[in-house]
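Apart from one protein chain that is not included, each protein chain of the complex appears where it belongs.
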């Protein structure tokens, strides 16, 4: 941690939105955003806004029947005008794009990483993460928001006696944040303008206990070395701790 | 109008949400709901919530080039958990369903009905209506909200000198409302619980001048006669006038 | 009715095919057009020709099982060269277009509007309306022809003792016709050349009892007022009465 | 030929429809069946009925531009209730089936086999063969009918001076017929009931000069030897000669 | 046979690869090419290389259940860079092309032509023929290689006691070869360079007993007469005999 602060002081980097390099954007988590879903959360990370709804269904898909185990799956999508240029709907094009697939799978894995599928029993949770507005970090915001919707859906199921205990299903919390190297400086929580210039871009999902669920680091523009990786993981750890505090605060209300 | 009030007094119908038969649900129109689109509106009609974004693009599709005329098109979609049961994504199923197609086309026709495509010039407006929460009347709420987003997009285009005058492009306002016959009683603005019991269901889009742009009346359960049609149109006229007042109020701000 | 005749005399409108404004095109209904279907009808309205085949199947789709109720559904399509320019096949494009979806749904609703699904029992009727030649009014011709094919399929089912009584399943007859305003003059049964110039275009499906099943009025070019609506409905009523006479005459044979 | 007659006398086979083993079903070719296409033919071979429409378009697909050569292509499809059981529409399933692809390609090759693409110039003919009623031999009826529609389209193009001479484009006539071995007996022109029992099934397309354009022989149930092949080709030759006489008779009218 | 040799001597045709007109390309059949499949064969015919894998599954598709009969099906595909120009993947385009469909069906029919589906019992064999390198004759190489993979899969099933006897399931061997007329000369086993110039192109599948399973002759460029057909079939017979010797030799090993 000390290391990060040093770096900050020496580099004196000014980010477009005035944040320090190890500072998260403002996070806002709104539970019960819509009425129908078992869990419904609007998460805002700066200008990025994602609606996460959790659907709890008794029973599992055919391939998992009679296993005694539950299943959690996720789908991610962007509304056409979440971005500055309109994107054609995947439904209209008739197929899901590679990026959408990749992110949907990432969210699903992160949630499954903190779930005890045995304690869930033969029940399914489908998470839908729809990006209303995109300004970088939509996949990590989706994971962070989805966890809160997941908790709400499990609490609902417990109240309906569909599961024995939400707490037993949840092995840990999970949140995610992006980090990246911009002009040689490692930074936390990149908005679109920074993300598009990043030499290296990394998404890090961590548990409440501080372990890793997913690390996805990509260096399309310039490879990164072991030391930079270390700094990026430090930043991600700091960010995830703060995001998990926001999750806890949101879940404490009601 | 007097006729409707009489009917109300005699029938003494109690609607599930306590409204009178000729009473609209609460309408709320929020402009600039998101930042990127040229027009971005959240419209709430009771529990129904639709996000309408208008994308203004210089140029028109190939088939319309060199016509000197603009084009307005619309796409409607429901988020998977807008409804009480989750609906599979059309992108995942790989095709647009019939209902989606039908509504998208309806919205497009209504907007084109009040647009002077010559004054728009060779520019295109793509309207996206995404239902965040569905409780009946999503297609009519889409039309009413889309008109406001359309005005904002045209004002933006005027400010960027992409069109000469937003007012010249707009020949009139347009709004829409549903009416229906439930247990023999004509009613205005049906939520899902009423809509699913309606013998006759009608969507009526009207201009600010009080003329019709679209009438779509359907009697899957019991045909309707000329007199019922008259009462339904009276109700629709009353509803549309009130919706247009809400549109004007929203557009007057800022 | 008197009103229409007055209008005719004053306006002295000459239609491209020499008809009066309230005159239907020649209608010809050929039953048993092909051998395999339970009902098979070729309907010709002027140059528009639609082949309507009704397939009666014991049993209903999964979602309707054990309801005791039957189901009627319809699919509409155009052969590629039904029109003056060839249209690509939807099968080749790999998806059904919006217009096709919209019309298929309309036909299905109209037929269901005159069917007692309880008397039908758990049986399904699939109506296929394939346009061999298109000259305006293909959707209304489809409805009018489909009703005759429906009756034949039900009579067949009665003869095979798959249903108790065709007459009990049929609550009423149904036919449909288009009306529209061309250069300010309301007219009945528009061929393509008129349809493409119509300011307002309306399709009206009515029962034999003179009630409405569907009204779909669209004013992409110029909104219509309450009075015009009245005249258009008068014309539609006249047209549907004549079409129903043609249906009865066709069904009386054999 | 003598050989076939001998076989007939000895075998004394009685076919379900009373025909001799070397006898075609009744053929009827109706030109100008619909108005819009440049060529429009209804061909009936027994109960099999196929509508063949030829669309003549100036210009060729991109890949063939500046070659100086024309192009002829074909699409085959069955209406859903052409058969005794209803077949789902390929447009609804969202893809073309293997059988449809196979037959469309066959028809295209047969037509191209008698066309001088240089004399056609950079023009395209799209043939659509839609089966209204299927009772075996739909692909061969399509070829036979399509040739007549092709001639009409070329005559039309000549009359419009889009090509220099229809006769120069047509190198020869083409027709096709099915033959097969049923219970050991070679037979000509199989209806569905025979086709489904055939040990060997062969479709033979021949030119007016008596040469082969396509031979497609299939023995899913029992292989065939060289001698049987000879008899089948004799039958096909006889059948094609008679079909070509019917083509010439149809084309002589008008 | 004598006839072919005569023709060879007189014509003195020099083929691009130095072969005689009635000479096959070098054939190499490698069994157990990969480990997982029940049958896995790499067949090389000159530069053409096809990987044929046979998957044996207990049980049959739903439509064939309780018939007591087995089923054999085949799928053919080309790797994108099997050809000199890269071909887009059909999975990416989202649909199977006509050529692929046609060939997959051909291979399936040829295999079923030598299988006793009753002796196979309610088991399914799925053959996959993937072209690693294409130099003409990929469909015939697929059939020839697939037969060997089929035998291996049946032997495997016999060893696992899933079927009683591989020999009883196999009614005969099957192989296939292409023949064609190039510049007036009939030739055996055409590589791409010859195939693309062929006036007539024919694929002939034959059993070990010398009977025909499939004959597919196409004359897009110049029709062929009865005599040419005879010569082509002689060549095909010679080629298939040699290919069947190569199949036997491969199957004799281990």
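Letters A, B, C, D and E name the chains as they come in the text, with residue numbers starting at 1 for each one.
Going forward, a residue touches a chain if its C-beta (ideal position, glycine included) is under 8 Å from a C-beta of that chain, and two chains touch if they have at least 3 such contacts.
Everything numeric here is computed off the predicted structure, so don't read it as measured data.
**Q** Who does the absent chain touch among those shown?
**A** Looking at the complete complex, the unshown chain comes into contact with A, E.
**Q** Even though one chain is hidden, which residues of chain E still touch it in the full complex?
**A** Output for chain E: 34-37, 40, 47, 49, 51, 53, 55, 57, 75, 77, 79-84, 86, 89-92, 94-96, 100, 126, 128, 130, 132-133.
**Q** For chain A, which residues touch the unseen chain?
**A** 95-99, 101-102, 104-105, 109, 112-113, 172, 202, 206-207, 209-221, 223-226, 229, 233
Operating definition for what follows: only the chains that are shown with their structure count from here on.
**Q** Just to be sure I understand the contacts, which chains border both chain E and chain A?
**A** none
**Q** What chains touch chain B and also chain C?
**A** Under the touch definition, chain B and chain C have no mutual neighbours whatsoever.
**Q** I need the rotation angle between the copies chain A and chain B from a CA superposition, between 0 and 180°, in steps of 5.
**A** The best-fit rotation has an angle of 180 degrees.
**Q** Specify, in ascending order, the residues of chain A that touch 2 or more different other chains.
**A** Within chain A, the residues that touch at least two other chains are 94-95.
**Q** Name the touching chain pairs, would you?
**A** The list of touching pairs comes to A-B, B-C, C-D, D-E.
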